[in-house]
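One protein chain is absent from this view; the other protein chains keep their places.
Order of writing sets the labels: A, B, C and D. Residues in every chain begin at 1.
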Amino acid sequence: MIHILRKLSRDLPAMLGLGIVLFVLVLAILGPLLAPYPEDAAASHLTRRLRPPSAAYPFGTDNLGRDIFSRVILGARGALSIALTVVSTAMLIGVPLGLIAGYRGGWVSEGIMRVTDVVLAIPQLVLALALAQLMSPSLESAMLALSLTYWPFFTRIVYAETRRLSASLFVDALRGIGAGTSRIVFLHILPNALSPVIVRATIGLGFTILVAAVLGFLGMGATPPAPDWGLAIAESRTYLPRAWWYATFPGLAILITVMGFNLLGDGLRDIVDPRIRRSR
Amino acid sequence: MMPVLSVRGLKVSIRTDEGMAEILDDVGLELERGRILGVVGESGCGKSTLIRAIMGILPRGATIDRGEVWFEGENLLAFSEAELNDQVRSSRIGFIPQDPLLALNPVFKVGTQMLEVMRWHAPDAKDPTGPRGGARRKAHVARLVGLLRRMQVPDPETALERYPHQFSGGQRQRLLIAAALACAPGLVIADEPTTALDVTTQHQILLLLRELVAEFGISLMFVTHDFGVVAELCDDLCVIYAGQTVEKGPVQAILEAPSHPYTRALLACHPDRATTFLGIPGSVPSPLARPPGCLFAPRCTDARTLCLAGRPPQGLAPSGAEVRCVQFA
Amino acid sequence: RTASAADASTFVSGFGLPANLDPHQVYDVPMQAMMLNAYDNLYRYQNDPPQIVPWLAESHTVTPDGLVWEFKLRSGIKFHDGSPMTSEDVVYSFRRMLALGLAPAGAFLKILKPESVTAVDPLTVRFKLETAYAPFFAAIPSISIVNPRMIEPNVKSGDWGKSWLASNGAGSGSYRIVPAGYRPLEYLDMEIFDDHFMGWAHNPKPVRKLACRPTRETSTRVLALLNGSLDCTDNNLPADQVAQINASKIAYVQKDMVMRIFIIRMNNTKPPFDNLNARLCFAHAFNYMGFINDILGGYATRDPYPMPDNLWGIPKDAKGYDYDLKKAKEYYAKAVAQGAPMKRPVELHVQSENEQSVQGAQLFQSDLAQIGINMKVVGNIWSNLTAAAAKPDTTPDMWVHWVSTYFVDPENWVGQMYDSQFHGTWKASAYYKNPEVDTLLRKARTTIKQEDREPLYQEAIRKIMADSPDIWVYNSMQLQGLNKRVKGRRFCTVGQGAEMRWITLDG
Amino acid sequence: MLRFVLRRCILVLPSLFGLLLVTFLLIRVVPSDPAMALAGDAATPEQIERLRQQYGLDRPIWEQFAVYVGKVATLDLGESAFSRRPVAVDIAQRLPATLALTFCALAISVFVGVPLGVIAGLTHNAWPDYLLRVFSVLGIAVAAFWFAIMLQLLFSMELGWLPLRGELSPTMQRPPRVTGFMVVDALIAGRFDVFTDALRHLVLPAVTLSLGGLATIVRFTRAGVLDTLQQDFVFYERAMGYRRRRLVWIYVLRNSVTATVTQIGLLFGGLIAGGVVVEAIFDWPGIGSYTVQAILTGDRQVMLAVTLLVGTVYAVVNILIDLVHGLLDPRLMERA
Partner (left out) sequence: MSPVPILAVRDLSVRLGGRKGFLQRTILPVQAVKQVSLDLRAGEILSLVGESGCGKTTLGRTILGLQRESAGEILLEGRTVSGLAPEAARRARSIVQYAHQDAGAALDPWWSIGRTLEEGLLIHGVRNASERRDRVAAMLQAVGLDATSARRYPHEFSGGQLRRLALARILLLQPRVLILDEPTSGLDMSVQATVLNLLLELRERFALTYLFISHDLSVVERLSDRVAIMYLGRIVESGPAKQVFAQPTHPYTRTLLAAAPRLTGRRASGPSLVRGDPPNPTLVLPGCAFFDRCPVAMPVCQEAPPRLEPVAPGHDVACYGAFIEQTASIGAKRRA
């Protein structure tokens, strides 16, 4: 762990990424305390609609006169929780499936991988729509839809890694000393397969925030008046190009957050990938 | 006679996460024309780094702090990358790598890779009067096929059209030897070319190399960790320990009467000589923190206080070998 | 520097396109715009406020019982293929419309049998209705007359040429659809029909080529207008874009009153909305003027009735409800006293892609929160909403929509919204049931004379307003961006100014 | 080789069938009623019921599925409830536009992304690498429609270099439809004005769409190059005096791009989906906007058809990718 941090500290972009992620985390935790107008999460002020940035409203105001700066800060929590929920759900589904498919082989593995193929090809929008109807359109249904379309990526990665690892010598040695299947799979293969998973997950965190925004725009995601970044962008489109600040600041928030996660993920990959590690 | 290759006082260090690592401390060796020089040392003692330094392909972060590399009367260290490429690599110094499995690019045909080298470095590559284009390529192919036949590669005509994975380990090593000789260099450097091979194959390769040295009149620098191989193949020997040349001289002399305590200890470990398996106590000092004095002193059974004073100078041993030990200073 | 795409006689229109080109399959606002140019009707709405004027027909007669209608065609009308139009073609068109039974047939299916449409002579058509139906005449302009000689060769297994006409034209209108000039929802190219029966004498420099390029994104739409690559936007420009366009040298925004009302529906079958006081509480909690003046920039008129305020049949003296949170609180208390579950979280469904409803919903939400009502805004899509509205228990607590003009008659609004026989259609999804209102509306429907119908509607509307089944917010003002070279445009709420034959291009 | 392709093609069929089944079941959940949509705004309940019977919507779902699969097998994708036109025709009209856009975007991603990735890999942990990494991540992170509008403002409004929207200028006469690809059809018709006009219309949407892919390709190429540079053969090739440029751009690159090529396969699905926003902003007449339209109108036949189409394209692209892998790396072909 310390080893990883030390390596990380030499990688400028990754440090930048880590900084951003930590910053967003702080915003997510302390958001209501930091926002100048925390009540703007829901209130509307018709008299100050679409004001350009000023000292009072550093990022301007939106179509209902709400302070965009506050809403950007308040939105951090939502963005992070969407991202984390989706990615962890997808991991919870995808990783075990990948492990089973990779370790068991045979028709079980064939079956799982074919299902994975099918799911990979389901258009996200259609699934999101169906779920939105099953559960009534809401952020939850959108998150579930995203998780359900994202897990195959994890399955594929874990499958490949598990296949590689179960042929590796150390797993063989474990079988040699009589270790049982579950011990080998969960205590040994899983941690070893996890590094590319973590990398994919950090990248997925950013990706999710973006796709959730598109779903929100189609009426299958976050609902107003939630201070959701994606929703803000979707709503702002009607006022472009004049009210440039309306789209720009939530857009920047997404940009920076996604960038943070990606840079961190890239950095982590460089460090955990033993092949690249060798070069240092 | 002037040696083909002569390395003097070479010192190379590499910047690492933990600090500067002195990989080579003081390496010196001479290779006479038409002879085979064995360079022996334990893993990590800097053999490959020495080769990289000679050929000018040190890894990023490596610096040559001191020393000279003289090749056919020219100091290679003064050459720029482009000059080395144009005038030295392949055309005058051939290279045989350690692992035939990994050294060939897996996604290109063997012929493509070998002809790429010949295209730039073959003796006729810069000859404005000779054939050009397709004709020159044809001449190259013909030369390669001839070489491969000489190397006992089966089906030399079609071999160029195949991919590396379609050859066995021994065949691949033969291909690499052919590639090293393709541009008719005067010097060939081989970095443990047989460690990845079976004994029977190794034997064949060694025989082949010996024949080639005589036949093509080349000089060979052969890096290995196996004294057995040295005994079988080489004329001269250079023993390296922790980045320093500790003993060099004719093979026969050294094997018969090793002078440096390290050489002696190492030979005593060889199953052919060992009475009991004991090994050398202690371990090689880290390149990050070389102790003062003789680098072998901490493990040396004959170590004296004098040994810790400073790096011992070269001396001449009765066997005729040059030895870096206070005993012979 | 500007990417002006159009030449002097080409008009590039940003209007939306209908789902397909068959006027007997589709009937909605984009179709109105399309068919006013490509097809003709017996009568047509013109001017603002709308008047129904003779078009293909010179005149009509109706028996006093309102059952037999005869329309007399003009002579010399030519279809695009040059063939003359006769009453047989009109009969064919109506029979086709009835046989397909799709959108435009809604007003006719119950009252008209295919065999009751007959050609009396080459220029006279007779309709024999099953029952008297006053809106019949008002709905006549919604039916386009098509050319059977072009359709018949393309009929496949008795489909009335449905799939062919969906992508082709067979009309007599001012503009003719260019072959292969159509791709659904993407583009439609039309060219002038010089032999149109009305002639072009009125317009010395008409638009000769009409290129419809629907533009989905507001920002693209505005930019395209501003750089001259669109001559007009569609008719739903957000109010916030007006200032910017008016400030430009090249374009301006045209404002027109239309008959299109904005409604917040309440599902009267679901508690607490089954309680009058609860409904009144909600009706007083919406900030009507704030919404109209601030969010819509004043580009709408407060319309407290279940009908456009510029249509006849409205009890002008009736008072609507105002934004008054104090009153709302009183009603809240009364409702609670009567056992209405006012604490229950309620849902307001909106079309998420519709910015205006989303804003209205949020405004409503923040006001309701002040009187202690927990309302959730749910984004949804139109097709799901209309489907859900088919049953009282799947209909959301509240939802937001407009009711546009399909035909200019109170039946289009109050008649179809509050007569309980329409329960199951989205327009009637308040599931309001009042036998007195039913009687009044049904009577008005079968009464022929407008003077006789007007008091019936006024009476019905008064009763409905007293029951406050829904929240009526405004009647729309249409905002359309136009290039300054566009001259001579004539506006009518039906078609919304898309009738191209009046337009000249300046310069 | 042929056997490999054949095997892959046949193995894809069960997956496509599964995809169809899943989508069919999923779409049942959606309440939007095709009959309702068909009947239109002013429909009466009787009208709707009649349509429901006409389209077999009142029959059991398995029966409906069987009927549907039977139709698909004969390439009949049904009729759109919204436009009432054959879905197959609508898709055939729109697919070329989407493919043209996707391929252009992909081409931009590849031709810009691969070199940048190589440069980043070569300069591992130095400034060019840092800059390229941040830059490529920006590509993923920027909201496409925001970027698109910025492009429009700059290149169409401010500079006036490129058209704002659409596939062709309204005043341009469309060339006769042969392939459906505007650019190709223009060339076939010998209409260079149309060709350049169509090409100009492609630029902004393709650039916008290429962003995400570009970033992905940069990072995977970079990782591949880093990995390859560790290989012994690179050291050997340097020692043999390979020309540096040729070494990097031929010998290292070919080894490095396998992962990149795999990503292109995964990207393809994403590009078609990502097209939704781009197509909306630039009014590009493609499949993306068609899908959104279908979703907004609850058009089941279209949703099914698009799913099937995307699934098929996805499968075909992945088979192609495997083939490319085989061409890039002869060892793979032998294993297959």
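Basically, a contact is a pair of C-beta atoms (placed from the backbone, for glycine too) under 8 Å apart; a residue touches a chain by one contact, two chains touch by 3 or more.
Quick caveat, the model's predicted, so the values are computed rather than measured.
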item	value
Of B:104, B:117 or B:266, the one touching the omitted chain in the full complex	B:266
Which residue of B:135, B:207 or B:329 touches the chain not shown here	B:207
Residues of subunit A (touch criterion as defined above) contacting the omitted chain	168-170, 172-180, 183, 188, 191-192, 274
Hidden partner interface residues of subunit B, rising order	42-43, 168-171, 198-204, 206-207, 210, 225-229, 231-233, 251-252, 255, 265-267, 269-274, 276-280, 283
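In the analysis below, only the chains that are shown with their structure count from here on.
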item	value
CA centroid of subunit A to CA centroid of subunit D, Å	23
Euclidean distance of C-alpha centroids - subunit A vs subunit C, Å	43
Between subunit B and subunit D, centroid-to-centroid distance (C-alpha), Å	53
Multi-partner residues of subunit A (at least 2 other chains)	10, 129, 133, 218, 237, 240-241
Junction residues of subunit C - those touching two or more other chains	217, 219, 223, 353, 381, 384
Parts of subunit D lying in touch with subunit C, wherever the complex brings them together	30-33, 36-48, 50-51, 79, 82-86, 90, 93-94, 145, 149, 152-153, 156-157, 160, 163-167, 169-171, 174, 176-177, 280-283, 285, 289-290, 293, 295-299
Of all residues in subunit D, those that touch subunit A in their complex	14-15, 18-19, 22-23, 26-27, 29-31, 124-125, 130, 133-134, 137-138, 140-143, 145-146, 149, 153, 219, 223, 226-227, 229-230, 269, 273, 276-277, 291-292, 295-296, 303, 306-307, 310-311, 314-315
Touching residues on subunit D, where the partner in the complex is subunit B	231-233, 235-244, 246, 251, 254-255, 328-331, 334
